[in-house]
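Below is one structure. I have some questions about it.
The complex appears here minus one protein chain, its other protein chains still in place.
Entry: chain A
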Amino acid sequence: MTTDDAFDLECLGICKDFGAFRAVDDVSFRIPSGTFFSILGPSGCGKTTLMRMIAGFETPTQGDILLKGRSVLSVPPNRRNVKMVFQHLALFPMMDVYENIAYGLRCAGAGKDEIAGRVADVLTRVALPDLARRQIHQLSGGQKQRIAIARCMALNPDVLLLDEPLGALDLKLREAMKIELKLLQHQFDTTFVYITHDQSEALVMSDYVAVMNAGRFEQVGRPEELYHAPKTAFVAGFVGDSNRWSGRALEVRADGIKVETEAGLTVVATAFGDGAISAGDAVEVFVRPEFIAATRPGPDAAAPGGNTHSGTVDSVLFNGANSRVLVRSPNGTMIEADVVVTGGGNDLHEGDPVRLDWPFAQTMCFAAGGA
């Protein structure tokens, strides 16, 4: 077993069974000091169980958890230097802001003056220096969030766990808090482990993201890696939007794999992931809408190394900078493509004929059912 002080948190082969159900299955990872690490997965994938094991509220069936290189399996939750921001924050309503923050310091046996100093310090760092004597119900959603973080950070934890704390906020505030959380993490320079099912939260804030599905880590990497080089079909489908088609590999060529989708669309794709694909295999193909160029049909020939299809615009989904067209190809496949809607005469409209181009390299192909 190699341990190193450079890792704040290491999980080695963690498994957790609930009866016959395996909630977490052989998860291993290590988080370098001072990183923002996200665990991204759909609900029920085991991410909350994993976090509860790190915090000590559940005991792993197998495996070991190390904090700063030391195993904490035998350490009860109140002695682990891992603090947690709960989904609903769990601020104590019968105490004011000051007492909420002081609670942990009191438990640690700090003196009166030290508590006062630390509380004032941490409140300044979350930019709410005047709220010490406020009651919890008097705070706004964003303030509660920051107090919940301050309450943990006052104790100088090795790792701060955050369990989807932005879930209860409205959209505008959520966007603002994403940036704020990232800044807070920089400021405290503490390892944050952030759990979420919202891929945009994970991509925006994290240094590293682990994508979790059915109790396993599908892929761990930087947000760009997950987005542009997914290792599994699940990651390709879960992270970011994409057109997803099931089909069959017709032939494996030097420049890519020729695939016929179930609807009869023929595309050339590039193999991603570990599973080798040979002709005749069932495959899954993903193309991100921003790589598909939708233009009015013109005389210019298709670019080499690209798929070209024609179709008609079924509908225009206007959403400002993220506008999209839904294109129906002759065989009935619906293809989503990003477009710029300028409001001028060149915009695509419902019923217009349209030509779609996208490179082979951005057509991600995975062996179906494989890893």
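Simple rule for what comes next: a contact is a pair of C-beta atoms (placed from the backbone, for glycine too) under 8 Å apart; a residue touches a chain by one contact, two chains touch by 3 or more; residues count from 1.
Throughout what follows, contacts and distances are computed from a predicted model.
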{"item": "Chain left out of the displayed complex - its UniProt protein name, from \"Transketolase\", \"Spermidine/putrescine transport system permease protein\", \"NADPH-dependent 2,4-dienoyl-CoA reductase/sulfur reductase-like enzyme\" or \"Peptide ABC transporter\"", "value": "\"Spermidine/putrescine transport system permease protein\""}
{"item": "Selected from A:L73, A:A90, A:A176 or A:V340 as touching the chain missing from the view", "value": "A:A90"}
{"item": "From A:A55, A:A233 or A:I335, residue that would touch the chain that is not displayed", "value": "A:A55"}
{"item": "Residue in contact with the excluded chain [from A:V72, A:L155, A:V220 or A:L356]", "value": "A:L155"}
{"item": "Touching residues on chain A - with respect to the absent chain", "value": "55-57, 76-79, 82-84, 86-88, 90, 92-95, 103-104, 107-108, 151-152, 155"}
